[in-house]
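Sending over a structure as structure tokens; questions will come in a sec.
Every protein chain except one is present and positioned as in the full complex.
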Amino acid sequence: MSSHDQDPPQDHPEDHARSTSPRQGEGASASPRRISLPIVDEALAATETASGAVREQRKYWRSIAEKEGSPKLAAAALREFPPGASELPEVSRRSFMKLFGGGAAAAGLAACHPSDEQAIPFVRRPEEVTPGNALHFATAYGVEGYGRGLLVESHEGRPTKIEGNPDHHDSLGATIRYEQALLQGLYDNDRAKQLKHKDEPLSWNTFLGQMATLAGRHAADGGAKLRFLTDPTASPLQLELRKRILEKFPKAKFTSYSSIAGDGAADGLRLAYGKYVEARHELTRAAVIVSLDADFLGEGPESVRAMRQFASGRLPGAPMNRLYVVEPALTVTGMSADHRLRLRAGDVAGFALALAAELGRRPGFAQLAGIASGGHGVTAGDPKWISAVASDLIKHRGQSLLMAGRRQSAAVHAVVAALNAALDNVGTTVTYATPLLADPLSGPKALAPLAEEIAAGQVDTLVITAYNPAYTAPADLKFDKLLARVPNTIYCAAYEDETAAVCSYIVPAAHQLESWGDARATDGTISIVQPLIAPLWGGHTDIEILSAFLGEGDLGAYEVLRRSWAAKQATVPGATGEFDQVWEKWVGDGVIVGTETTPEAALTLDGAAIQQGLGALLAAGPKGGGVEIAFVPDYKVLDGRFANSAWLQELPDPVHKITWDNAALLSPAMAKSLGVEVERDNDTFSVLVIEYKDRRVHAPALIAPGHADDSITLALGYGRTGSESVADGVGFNAGLLRGSDAPWFDRGAQVSLATGMHLFGLTQNHWSMENREPAIATSLADFENPRSEARELIEERRAALPTIHEPHDYSKEQYKWGMAIDLGKCTGCSTCIVACQSENNIPTVGRDQVVRGREMQWLRVDRYYSGELEDPEVIVQPLACVHCETAPCEYVCPVNATVHSDEGLNEMVYNRCVGTRYCSNNCPYKVRRFNFLDFTSETPAVRRLGMNPEVTVRSRGVMEKCTYCVQRIERKRIETRVAGRLIEDGELKTACQQSCPAGAIEFGNLNDLKSRVTKAQGDERRYDLLHELGTRPRTAYLARVRNLNPELAKG
Amino acid sequence: MSHGGGFEPRRYVIGQFAGPEAMLDATRKMRERGHKKLDTHTPYPVHGIEEALGLGRAKIPTIVLCGAITGACLAYALIYFMNVVDFPINVANRPIHSPPANIPIMFELAVLLGGTSSFFGLMALMRLPEPYHPVFEAESFWRASIDGFFLSIEVPAGQSPEAVAAELKSLSDVSIEIVEESER
Partner (left out) sequence: MASTATSASTTRDPLEPIPLIEGAQTDESLNTSLLDHVWRSPGKGWWTLFGLALAGLGLLVVGITVTLWKGIGMWGNNIPVGWAFGIINFVWWIGIGHAGTLISAILLLLQQKWRTSINRFSEAMTLFAVICALLFPLIHTGRPWFAAYWLMPYPSVQGIWPQFKSPLVWDVFAVSTYFTISLLFWFLGLIPDLASLRDSSRKPLQKVIYGALALGWRGSGRHWAEYKWAYLLLAGLSTPLVLSVHTIVSFDFAVSILPGWHTTVFPPYFVAGAVFSGFAMVVTWMVPARQFLGLKHVVTMKHLENMNKVILATGLMVGYGYAMEHFIAWYSGSKYEFAEFFEVRQRGPLAPVYWLMMFCNVVVPNIFWWRKARTNLLIMWVAALLVNVGMWCERFTIIATSLHRDFLPSKWELYAPTWVDWSIYIGTIGLFSTLFLLFLKFVPAVAVTEVKELRHELAHQAHGHAEEAHG
């Protein structure tokens, strides 16, 4: 709060005078000076909401003064939930929402109470801000230390939609699922709201005071007993604060920890190159990509960019890339593979060595033979497969790329580095640069020393800004117990979670969208993180907490950040002139151009070191018999930090379509041998007991086609026991099995059947296409042969059909909306689903309703297996309303509630719908969604702040479905009409299209012959889904073409 | 008329017969003797009663026909106006005016109006409901709906019921009552 006072409102009129209109949609994407507003808003918001919030706080202090005598009472008075709320037996999500509602009412906070909405910005409205018109502000967000650039849409000062920043290196305008769901994290009533010490409410100033005394005490011995536990970070400001803190407390230590960090890469590259470097990948240049358990399309800071680049190489006609994937469980990457080899995670090392050995036998790769020999004959994988890959790699020497996954050991990463070097990929498809992260290591290896110190009683004060270590730390560290032993633990908590339960100080964390800060992209480009709204519950950022130890806690993040950059201005190339202007540009653009770091030029690979190193590393790796248990960061809740987002919980994971759960994934063969039973409609499975070392968990099995045998994949991030009510009781905590010695996978687990079955909320229970081939996939060879079955199928599904009466003629219309989805590009990542949910105010229905088949997402991504179940080929197919020109849904509606627009949209008239559901019955695509119950009215007030004001919220008993984002069409129509022109191709994007990292979705005007969508629909691969029904869908599909290696092509 | 205006009660001669045949026979004869306002009362329709009473063709069929035709036309007009004239809209690319789709409702409305007109037409023709009728005054008339067969003759003003009764008596062995409309 106080920071805002530093920035007196009266400066702002000039700011507006200087600034041109802020970023509006894609419209002004190039405009450099879309700035001032963020700051203005910030400041003005400050004056307004600060006063609002202060009002709150004063009232609040008073109440404490009254309750001086009995802090217990005070604490009780502050309970977020009515008594008994937490004891409810397995309550459905919707009844939780009820509680939220209650909570919101109880909280009665200025920032979130609808009646106070006008308290948000724009007291003196800058001329370019029109109520009802959205503004877009650039910021950045990252979970693994790097920040991805975002553009956030804001209505009247309320962030309502997240998009990617096209100018940002890691985003290119797209986003990843978590980012789409950020709003739910922001407007979450479960968030930690009260700064307290041992359940005793504190004010920020009191807290600062106490920190000052603490700092004073620690300064005495140079901070010997002062420790900081943070998320891995590359933020320049964080680094600077660390430096300054360490100057003040030389003996203090910083530790980065993330339960999903893969230290193998860092160590492996260190082994290969003698020092810590981090790899950057350039997939555009890669003709052959080999992934060793690397889900580079599905996870990690590079994934969005990687997907865009990978997709660009999937078009027949242009040279296509070829993807080989070696992995235990199907991932987004595995589903996109041309060839996939299922191997236990532990055998991937063997595969790497075998591949190295194979290459070593080929002329010109002798050095690899040497390195491979270091593996002492450890090998895995089908030799035929390996030799085929080897030949392919050699054929594409210099334009191939090998990647090892975060789970893999240093050995694998080292060998992969050697392979890349030997294949001359270094410098083209992969480059190495000095690490940007504060600490190269941030896995268990980094955490263990801290744990020892705590155990040894060498820590008095521990400042935790890392995410929920008590929950995420390896089980054997018993970190929650340790934390309880530390006299002063200061936890910057997003929620009152497992860690908050054992910490003495709980500082409610400001959400990323409420925070000032900075971040680095994977190429080093710096972004300024700016808030979109004043902290709803007066949270504070880690920066403020760290600054507290520098005696600057009262400055506030904004001022700390601004000062630091004011000082650093000179270091930024080309950033000359008055700081205010430079600053505004930086903040407005969301990227500071020219701050990227260049890769190391002269690096020499130390083959010998690898050769020696391998033995020890492999020895340390998993060995012996028994079932392998392999952990993965959950696709949706990651390490648990997104577990309270209903959008993500209800997002079907791309492969198995699980919602509201995690599972023990295992191969059909293994399920058989274990005697796993399957009941109901292939969605009810036996529960397993998994015992590993002295730990055991009960985990429901889920049969996963294509999974490696004798291996079980467990997703982290579930089985939460904190105060997050959405996450509560969802799934099981796989982390309880996790050891710091083998954090990712190990052999030797005992698996047996427990009593009972588990019913999963799967959105797709069926595996096969039943010979209907709704999604067409073919090999390049077949595709190039016009006689091939695949080609004939495609031709058949695009040929004109006979009609009884003339189809309506849309060619005269100004616009004829249409969509094309390229299955060749789509990886099934499902970001589009969350984007659609956010854009269209689609409710979540909760696990029970999903089980009943009533999920509401307008867009679904169908997944089909083909070939044999043990090792299937997979294809995904996004499917929303295809806007048939002869829509079967329309002529059966008795009340004209779904009809056709002049431009060919299949429109749903909510307020006319009586809910006969006849339209859905007659929809062959089954893309219509029905409000079986009242899914919306219980949405808590605070959550409503984030809803899209341009989209109606549907009531009970009404049918709904994809509208091609008609609200976006209309908004653009208005803008362009005002400008007296037509909507140009590309300036109008649907939510799914805009969020798609792969760029698989094209949308636009089919009457514009030059538009991308028209071109796409003219493509040779274009076909219509269920074309034979004569529905004339406006959404067309482009068949997927696999670039098979002739040596491996089956049949 | 004769007794200076006011209420002029209708008078009836009512004869009860053992069976339908006798009744029919008597009816025929009485009509031949020039009696106009004859009517029979039977528990179930007796064959040949129409010619005995000398009734013309039934009017109901014509009424029903008109009702049915009106129904059909109304339906078509209704649909045409609503979906073609007043609010034409592209529904699934179907023709705005599509006669086949109108047939079901045309038929239903034809039946509906036909049926209702037959019922209410009948009521109108029979002048029912009519809770009171002089014939109910007859002591034994309750048998008319059970097993009695009656012939009622409304005696015109200026004729004496007794004369009519005698005339009827002369035709067949029958128990006769003379009733007079009661004033309310």
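Every chain is named by a letter (A and B) in the order it is written, and numbering of its residues begins at 1.
One rule holds for everything that comes next: a contact is a pair of C-beta atoms (placed from the backbone, for glycine too) under 8 Å apart; a residue touches a chain by one contact, two chains touch by 3 or more.
Keep in mind that this is a model prediction, so the values were computed, not measured.
**Student:** Quick one: say which of B:69, B:125 or B:163 touches the chain that got left out.
**Tutor:** B:125
**Student:** Looking at B:15, B:114 or B:161, which makes contact with the chain not pictured?
**Tutor:** B:114
**Student:** Give me the chain A residues in contact with the hidden chain, please.
**Tutor:** With respect to the unshown chain, the touching residues of chain A are 680-681, 764-766, 768-772, 774, 849, 852-854, 860, 862-864, 877, 879, 888, 891-896, 911-918, 920-922, 924-926, 928-934, 956-959, 1026, 1029.
**Student:** List the chain B residues touching the unshown chain?
**Tutor:** Within chain B, the residues that touch the unshown chain are 18-20, 27, 39-46, 49-50, 52-53, 55, 58-61, 64, 68, 78-79, 82-83, 86-87, 91-92, 94, 98, 101-102, 104-105, 107-109, 111-112, 114-116, 118-119, 121-123, 125-126, 128-133, 135-136, 141-147, 150.
Quick note on the criterion: only the chains that are shown with their structure count from here on.
**Student:** What is the distance in Å between the mean C-alpha positions of chain A and chain B?
**Tutor:** About 82 Å, centre to centre.
**Student:** Inside the complex, what are the residues of chain A that reach chain B?
**Tutor:** Within the complex, chain A touches chain B at residues 805, 807-808, 884-891, 893, 896, 899-902, 1032.
**Student:** Which residues of chain B touch chain A in their complex?
**Tutor:** 87, 89-95
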